[in-house]
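The complex is shown incomplete by one protein chain, all other protein chains being positioned as in the whole.
So, chain A:
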Amino acid sequence: MSSAVATHDEHHDHGPAKGILRWVFTTNHKDIGTLYMTTALIMFLVGGAMALVIRAELFAPGMQFVDPMFFNQMTTLHALVMVFGAVMPAFAGLANWMIPIMIGAPDMALPRMNNWSFWLLPFALILLASTLFMEGGAPAAGWTLYPPLVLQGGAHLPFAIFSVHLLGISSIMAAINIIVTAFNMRAPGMTLMKMPLFVWTWVITAFLLIAVMPVFAGAVTMLLTDKFFGTSFFNAAGGGDPVLYQHLFWFFGHPEVYIMILPSFGVISMIIPTFSRKPLFGYSSMVYATASIGFLSFIVWAHHQYTVGMPLAGELYFTYATMLIAVPTGVKVFNWVSTMWKGAMTFETPMLFAIAFVVLFTMGGFTGLMMAISPADLQYHDTYFIVAHFHYVLVPGAVFALFAATYYWLPKWTGYMYDERLGKLHFWLSTISVNLLFFPQHFLGLAGMPRRIPDYATQFAEFNAWSSVGAFVFGFSQLIFVYVIIKAIRGGEKATDEVWEGAHEHGLEWTLPSPPPYHTWTTAPEIK
């Protein structure tokens, strides 16, 4: 094998192809990583714009801007775009860029499949967006697409479902690639328990993806046959069961939320040690905790359905199982805090975002624990308390981890330091506004405001106004992020190989030049 690689290199020591075709035909993991992340950034802005439509309408009581039907379409598309268009591709992009470099591999294991798994994505997203322009508009049934509601209405259904199929195929292929790469392409001496945590968390995530994406694809296909081929999977009048869809959906949907957060855990576990100048506390318990969370995520799905009328025993089982997730999650938070303890911390932008992640994600975790308790959840369910909870784990959680990762590795990717002052401005604006945006929603939910309503009773007016102001500040702050990235790509202060002081102790990527050559690790590094 190694000799074959050597001869290959002699003949093809080339850089990227020229022009647009570089991006179309590329099998280079760095190019594909860049494509993924660029798509994710664009989709983050598109999905964010949809959220701003929602928040603009909710700024004051009364209907001001959009029809309730369009409001529902925005709700559905905002969620689908953010989940499948922004967060998941962003993490896939990070995985593509960093995993081969971190484990000392020359590229991903299946580079041609890698190209394909990326290129399905933009077409799937265009298909999804096209439903907006169809008669009857886009799907308007939440991101869960519950029947019978989703079966009502116009031509959007088959397009939305085929889009979901393509997105799922893309994710599964990316997941396969990551697993094969991490298991087969590690440099000699890198045992599994020496693998960087970001790689570990992605491997576990990839297994979740492969396990649950087909279930989701199956469920939406059943919707399709119910609508067009006269089956009655979810139609009670034909002997079917609408709740069956919910079980299938959440069997996918619950692990899906961990698919969006586990790689964040990996990112944060890389960043905090670097800026604390200390090794990560409890590496092996981090690995076991991540694996336990992955396992538990499969057996708790019906906690999304406490109100459908499950048997008491089922209700209690899902309560207990869900509460258990707090244990490994707690271990992770305690380990991060212990890593900071007695470190010599500095607070560059990636570290700031990482600290905000730990604080705010933990708050989302607390509310998660509260809603695990089924009797209390009977009150929280489908209110703004839930909206606040999952946005705390997904925005200052997943999205902040992505910001942290971008600032952390941007000098490595581009070869130039980003503008630290603008980075910090982005951090402070985002952190303050994200709390103004989502914290009041806890109160709204507890006071009785249901989710997904386009208009509300007047006692909810103040907190909604605050929340909308927070949303707009948060939204526009992201333009700073875009500007910082573009600026760093175009030039600036040259980044050293190590980038961050002492970083070389925290990963192979810091032993490479910044930016790394187009083909890295043509000779595998040695791991001690």
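FYI, contacts are C-beta pairs under 8 Å (C-beta built on N, C-alpha and C of every residue); 3 or more make two chains touch, one makes a residue touch a chain; residues count from 1.
By our rule, contacts and distances are computed from a predicted model.
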item: Complex member absent from the view - protein name from UniProt, among "succinate dehydrogenase", "Hydrogenase 4 subunit B", "Cytochrome c oxidase subunit 2" or "HprK-related kinase A"; value: "Cytochrome c oxidase subunit 2"
item: Contact partner of the left-out chain, one of A:33, A:255, A:415 or A:454; value: A:454
item: Residue among A:16, A:142 or A:492 touching the omitted chain; value: A:142
item: Which residue of A:113, A:210, A:376 or A:527 touches the chain not shown here; value: A:376
item: Chain A residues that touch the omitted chain in the full complex; value: 61-64, 66-69, 72, 75, 134-137, 140-142, 146, 148-149, 151-154, 235-237, 240-243, 276-283, 285, 307-309, 312, 315-316, 319-320, 323-324, 326-327, 330-331, 333-335, 337-347, 355, 358-359, 362-363, 366, 369-370, 373-376, 378-379, 381-383, 443, 446-448, 450-459, 461-462
